[in-house]
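Only a single protein chain was left out; the remaining protein chains are all shown in position.
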Amino acid sequence: MLVLDDVRFSHGANGTPYRFSMSAAPGEVTAISGPSGSGKSTLLDLIAGFLRPSSGAIKLDGVDLLPPRPERRPLSILFQSDAVFDHLSAGANVALGLPRNTPRAERGGAVSRALADMGLAGLERQRASTLSGGQKQRVALARTLLRDKPLLLLDEPFSALDDENRARMRALIARLTAERGWTTILVSHHEDDIAALARQTYAIRDGELVPSTMAAP
Amino acid sequence: MLDLTRTTLAVAFTLAGGAYAVAQDLPRLTVYTYDSFASEWGPGPALKAGFEAQCTCTIDFLGTDDAIAVLRRVQLEGAATEADVVVGLDTAIAGEARATGLFAEHGLDLSGLVLPSEWTDAQFVPFDYGYFAYVYNTEALPEPPTSFEELIALPDDFKIVVQDPRSSTPGLGHLLWIEAAYGERAPEIWAGLAPHILTMTRGWSEAYNLFLSGEADMVLSYTTSPAYHAVAEDDDRFAYAEFSEGHLPQVEVAGILASSDQQDLARDFLAYLTSPEGQAEIPTTNWMYPVVDLGDALPEAFTAQAQPETILALDEDAVTANSRLWIEQALAAIR
């Protein structure tokens, strides 16, 4: 269970003052909606640790998430843009998601499976700079999922995907979230995605999170 | 990466260190001198071979920048210096060198030497000499000026290139020459020269190179410079412009360091340096006049143009006491 309790933040003295409170359950996808610039990415940055709240608490299963540095937090995040290293191959990008103690012999297989799950089988050695936008997004997603952390933060994960891949990715995320018991936070302004995935939805209005009624299944 | 670093360093030092691999038990004489004396084109190698053949010893030449640098190094090292002998100080800095008290008496009889004036120095042994003079190309300049006054009177586009007296031995010599010729009027001469001075280089070689590439009509050098072109390049177009005011000699000297534990060997080396055998190496390597009469062994180029008629002199103590002031006056005059 991820809980944000009156988390306050503003970008500089004149920025919008944010006051975030929310909770998200494990094994479920919780969606954050809102127009561009409403603070969706700021929220993810606060949870991931790239921004530090001026007050309030963020806890995962009762454990304070704020003290550790971003790289030490038990979470995995997919950025909206620039999410792959262009000079590395697709395989090398995905391999960055493997736990460090993965034995050398297993790495290749794990990477190939992750790519195949994304419909990218056989692209291991292809340079990321030569991939299409949708392929890059799936490479980044494969890597993010491979990290297998209890908290998954997704920032517009399907924006560059066609309908077929979009459906496939949604299904994958829904399945993994349920199977592994992840707490998944999905930031999106795409109502279909939210409708298809999320149990619970918050909208950001005037810097605050408001539970939304459009929650589905 | 780290391995690469280590290997490269190891290779580098092995190579660089290899150059020093000398191990002999013969008595060793260390000679500090200026770079071009010790270099393969200078008298160093021939003198080393000649002296080692008769001394059962090893002689090491260690070359630094120039004569002043040699003295400074010896001063810095003081009594702990490795040097036994210093070769290449000149009359402009001999006084200062003497005042350091680092030099021992040489005890040699030098009465047989041929020099611009009689030699009675107890510490320093002369081994060659020349006169500061402007060198020119006789084809390009059929009628060179014959005095500073005449040079000054020439149109401004007549250019000479000289050396900075603060960084160069001939540059300092040039200044002393004007001082010897004109005394208190020296700043006036400098002011007159100012429009003709193309530039003041850091060292002799830059200036001489500027002259050779045709940038200036005359260059401050030595009366012996034309001999190089005649002997080594078979080119006898070059000459020095003899000035009616007279010329200041530059006598190059060597001295034994008092701290040396090789006093006898050092004395033997200086005796060799001034012997006809040692002297025979000097003219065509250091391009200066020898201090003994070599007779036919002296290439004709050295006598093709006679040595200057009027010879100037400056008192050593006056040089030591005043050279800084003179430099300031000269620089102020041409600024």
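As written, the chain order gives the labels A and B, with residue 1 at the start of each chain.
In this text, contacts are C-beta pairs under 8 Å (C-beta built on N, C-alpha and C of every residue); 3 or more make two chains touch, one makes a residue touch a chain.
Heads up, the rule we're going with is that contacts and distances are computed from a predicted model.
Among the names given as "3-oxoacyl-[acyl-carrier-protein] reductase", "Glutamate/aspartate import permease protein GltK", "ABC transmembrane type-1 domain-containing protein" or "SufD family Fe-S cluster assembly protein", UniProt records the absent chain under the name "ABC transmembrane type-1 domain-containing protein". Check B:Leu141, B:Leu154, B:Leu210 or B:Leu294 against the missing chain and you find that the one touching it is B:Leu210.
Across B:Leu47, B:Ile68, B:Ala133 or B:Leu176, the residue that sits in touch with the chain not pictured is B:Ile68.
In the full complex, chain B touches the omitted chain through residues 4-5, 8-9, 11-13, 15-17, 19-20, 22, 32, 35-36, 38-42, 60-65, 68-69, 72-73, 75-77, 80, 82, 157, 159, 164, 166-167, 172, 194, 197-206, 208-210, 212-216, 225, 228-229, 232, 287, 324, 327-328, 331, 334-335. Touching residues on chain A toward the chain that is not drawn are 45, 48-52, 54, 69-72, 76-77, 79, 82-83, 85-89, 92, 96-97, 125, 129, 143, 147.
Basically, only the chains that are shown with their structure count from here on.
Separating the CA-averaged centres of chain A and chain B is a span of 79 Å.
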